[in-house]
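Only a single protein chain was left out; the remaining protein chains are all shown in position.
On to subunit A.
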Amino acid sequence: MTSFRGLGAAKVDDEEVEDYMSDALLAGISSQESRSAPVTYTKRRAEKLRRQKESGTVKPLKEIERESRERGLQSQLPEENKGFQMLAKMGYKKGMSLGTTHASESRVEPITVTLKQDRQGIGLADPLAVKRQRSEEQQRALEHEQEEARQDYRMLMNKRFAEKRLMADLRKARLQCEHLDRAKGIERNEFWFPEKRQTSVDDNGNPLEEEEEVPTEFDLMEPSLQLMAVTIYLRTLHYYCLWCGEAYPTAEDLDNTCPGDTAESHDV
């Protein structure tokens, strides 16, 4: 067929091209020849084999046999099978086992077929399988380890970042607290930073020492709790949200406009 078509095409070319001496014609003919040469099965197969060999994917017959066998052994008889249909007419349903209900064993699958080709004793597993299994296990362990390390790192960094953010927020909150308090005429609040330098400069030094010696309840709290306490104070007294960065005129405004009393709620 191919060669026929090739010939026909060549004929058409012959009729169209008049200048028999032109290079174009020669070039055309040579390309026609190569196209019209019948690609036989043998050639195609040889080519395919060559390519497979190059890429290292040629399988020995034994391997092909094994694969077809394994595939066959894995595939259940389909419902279209004549025998399936005949058994179904006797009351069999897919997934059922045969025999009376009190049969000692109910068997659904045929006995597995294993080919033993060596002289290894009982209890000694196939070394190749062991090797394969071991390497698989090792691979899995390695991946697990790496994943864990990654997780650890991520968590560590998250923690660090969160701490940093917390401390920054806390600082901002305390400063803001003092600022707003003072605007309202509040003179003193344990939420403020103990203004060391200022007191030492402004005061005679005694109260500062006292303050330093007796840490307040607030000072002993965890930074996260400190932040929570200051936030609540700011919100209730000043209708101020640290993360919105503004003081609302009323408590209602705060409740309606501000997404929440944590940093996370403002992240979204």
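By our rule, a contact is a pair of C-beta atoms (placed from the backbone, for glycine too) under 8 Å apart; a residue touches a chain by one contact, two chains touch by 3 or more; residues count from 1.
In this text, contacts and distances are computed from a predicted model.
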item	value
Name of the absent chain as recorded in UniProt (options "UV-stimulated scaffold protein A C-terminal domain-containing protein", "RNA helicase", "Vacuolar fusion protein MON1 homolog" or "NADH-ubiquinone oxidoreductase chain 4L")	"RNA helicase"
Touching residue (missing chain; options A:Val39, A:Val108 or A:Ala183)	A:Val108
Hidden partner chain, touching residue among A:Gly83, A:Gly185 or A:Pro249	A:Gly83
Residues of subunit A (touch criterion as defined above) contacting the omitted chain	41, 45, 61-62, 64-65, 68-69, 72-77, 80-87, 89-92, 96-100, 103-111, 113-117, 119-124
